[in-house]
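Note that one protein chain is taken out, while the other chains of the complex remain in position.
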Amino acid sequence: MSTTSSEPIAEVSGLHKRFGAVHAVNDVSLRIGAGETYGLLGPNGAGKTTTISMLAGLLEPDEGTVVVAGTPIRPRSTKGREAIGLVPQDLAIYPDLSGEENLSFFAALYGMPNREASQRVTEILDVIGLTDRRKDRTSKYSGGMKRRLNIGIGLLHSPRLLILDEPTVGVDPQSRNAILESVEALSGEGMAVLYTTHYMEEAERLCDRIGIIDDGTVIAEGTTAELTASIGEQERVRIEVNGQVEDAVEHIRAMDGIADVGADDHALVILASDGSHHLPAIIGHLTDGGAQIGSIDVTRPDLEAVFLHLTGKALRE
Amino acid sequence: MIHAVATLVRKDLRERFRDKSFFLLGILTPLVLAFILDLVFGDLGEGELEVRMGVVDADQSDVSSQLGEGLVALDGQGGFEVTMLGADADADAVIDDDGLDAVVVIPDGFGAAVNSTDTPSLDVVENPDRPVQAGVVESVVDGLVADIERSRLLAGAGEQLDLTVPADSLASVLEVRREHPGGEGLDVGARMFAGMAVMFVFFTVQFGVTTLLSEKESGTLTRLLAAPIPRDSVMIAKGAVSYVLGVLATMILMVAASVLLGASWGSWIGATLLVLSAVLTAVALMAVVAGLAKTAEGAGAAQAIIAVGLAMLGGSWFPVGEDGLIGMLARLTPHYWFLSGLEDLPDAASWTVVGTPVLAMLIIAVVAGVPAAILLRRRLTP
Partner (left out) sequence: MRRIFTIARFNLVRMFRERANLFFVLVFPILIIAVLGTQFGDDQTSEVGVSGSGDLVERGVERLEGTGAADVRRVESAEELRELIDDGSLPAGVVVPGDAEELLRDGEAVPLTLYLGDGDNAAQLEGVITRAFEAEAVVPGVIGHLTSQSDLPADEVADVVTRTASALPAIEVHRVLAGGGDPDDTGYGIDQVAVGMLVLLTFLNALTGAAALIQSRKHGVSRRMVATPTSMRTIVIGEGAGRWSVGMFQAVYIMLVTAVLFGVTWGDPVGAVAILAVFAAVAAGAAMLVGAVMQNDEQAAGITVMVGLGLGALGGAMLPLELFGSTMNTVAHFTPHAWAIDAFTELGRHGGTVMDILPELGVLGAFAVVLVGLAAWRLRVTLTRV
């Protein structure tokens, strides 16, 4: 299982990156140990991809250091890159080559000798379930198959650290599930995984530790349990409303035991301890104000709540 | 580095040969175009210009009939078609209706004037839409006029000297010899081929350098940059692919010309050296464009126009003048040097005659190549 040795596989300290006036990554530090799956959770534009680019040696940080498997990673040097496997968000595969040819090509780029390479290619094809389509041009693959190949390429050279950048965006539920299962299996084999996403459920399911990132800064870090605990025993009440709610919100905020009130889509999201207890009063305030109520949903606290609590924003846009 | 470059080049070549565009653009298109251009321009070079002229003899004298016969005798020679029109035909109307290129009108009184001290005159009525053909008719008329003047002088002076001299006893006294100091050069068909080949190599090399932009757009560049290979190897590989494809295509075309058209290039060493240096300039120049463009699409459009434009300036479509501004601009293009080298080869004693053109092209390649490398390097970001 996950044997945590004393040395982290990936260590990132004090990373900064500016694009003109935008401070895309602002003092980000994190460590990932062997067999650990670290999730970077944040909305679009939070700085996830930029951080990853620096981690993979694609982008030069303005400040800070990146060390993977003991080797410092720099854009101008090739040292240490064999330890990193990258699965970019955009499908990075060659359409005119077959699945097998794509894999062989990257195997060669990663310096694998021929015999080892062809063995490994066959293994990976099996793992990602593309063995019988290996000779077909990838332009003929379905979207899900392309995604799987994309991941396969990242795994080809048995990296110590696998970076997956939003791998399930725009993917059908079946493939999505398959991807998540693969990642779980890999983690079990001792690979360190950095997984970025804006889907809370994935983060909760897969990740041992999660870093919540917003506006270029990691605002909280820990296991799911630790994070949710940080906002106290709070339930999340989600009420769909139509109409005037400002006055009602004021009243609700003022109530005892209500920690926070935010909005998302056409709904109010209320953090409260023992939310179901407060429900009647909350509804009362809303209807007094003339609002119409749609559905009511009470859930135990989760990362979305954490995010809301920390930033006042919703995770989904 | 070498291993990385080799792997990248292999992959790229595999991709290129799969999607047939290399064959289409690099080989088929220049072949077809060379054929078409040969059809269009070829006739011109062979001196087979079609000229249709008419003759109106309003004078009906001995002199005028002789002149008329001299003109009609040209009918069927080269591209000439000569018709003797009625003595009172209206030249303007005939040109308008029948589309003749020119009508030579011998006015009434011509014969009399020739044999006296009056000034004889002839009219050449020209079709405004056919200036070149009309010019040829003028030329012919000038020649015949000189003959008449000679005969006249012969008769006139001879009479005064109490000699009877038959009018046509003296033909031209000049023996004209023609020489081409620059050698015969290439024949028209071979030249067309070479012109098209060197123009299209500029399109062929796009398959290397421009794909750097499309890899960036499609996301695969990210993977290449993440891999443990030196960044420059990506750029070098693209350049190498361009070069290989360019040389391959051009050599195929040169051999095709030699086999299909019987074109003879002279020394193959010289021809190969010319090809190798021409392709180098093409890679360098197109790389500059790829380095400046924002998108692969934009690069492609710009490259197309530069390729065609340089080819026009450098003489790929039709021979360009050597003097003046045109000549100067032509000398800035690799096309000019490539074609000029090929023109010199067949007559040359040794292949070293390509020394100057090769040097000129290498200079162009370096001048373009250095900024190209700098620009492309900047593109190597995810």
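Note that the chains are named A and B in the order they appear, and that numbering of residues resets to 1 at the start of each chain.
One rule holds in what follows: a residue touches a chain if its C-beta (ideal position, glycine included) is under 8 Å from a C-beta of that chain, and two chains touch if they have at least 3 such contacts.
Predicted model, so just to flag it, every value in this text is computed and none were measured.
The missing chain, though absent from the view, touches B when the full complex is examined. If you put the hidden chain back, the residue from B:M1, B:V145, B:L260 or B:V366 that touches it is B:V145.
Considering B:L13, B:A194 or B:V289, the position touching the chain not shown turns out to be B:V289 (whole complex). In the full complex, chain B touches the hidden chain at residues 19-21, 24-25, 28-29, 32-33, 36-37, 39-41, 43-44, 47-50, 79, 91-92, 95-96, 103, 114, 117-135, 138-139, 141-143, 145-146, 148-150, 152-154, 156-158, 160-161, 163, 165, 169-170, 172-182, 185, 203, 206-207, 289, 292-295, 297-302, 304-306, 308-309, 312-313, 317-327, 329, 343.
Here, only the chains that are shown with their structure count from here on.
One finds 63 Å separating the Cα centroids of chain A and chain B. Within the complex, the chain B residues that touch chain A are 3-4, 7-8, 11, 14-15, 18-19, 218-220, 222-231, 381-382. In the complex of the two chains, the chain A residues touching chain B come out as 53, 56-59, 75-76, 78-82, 84, 86, 88, 90-94, 96-97, 101, 105-106, 108-111, 137, 153.
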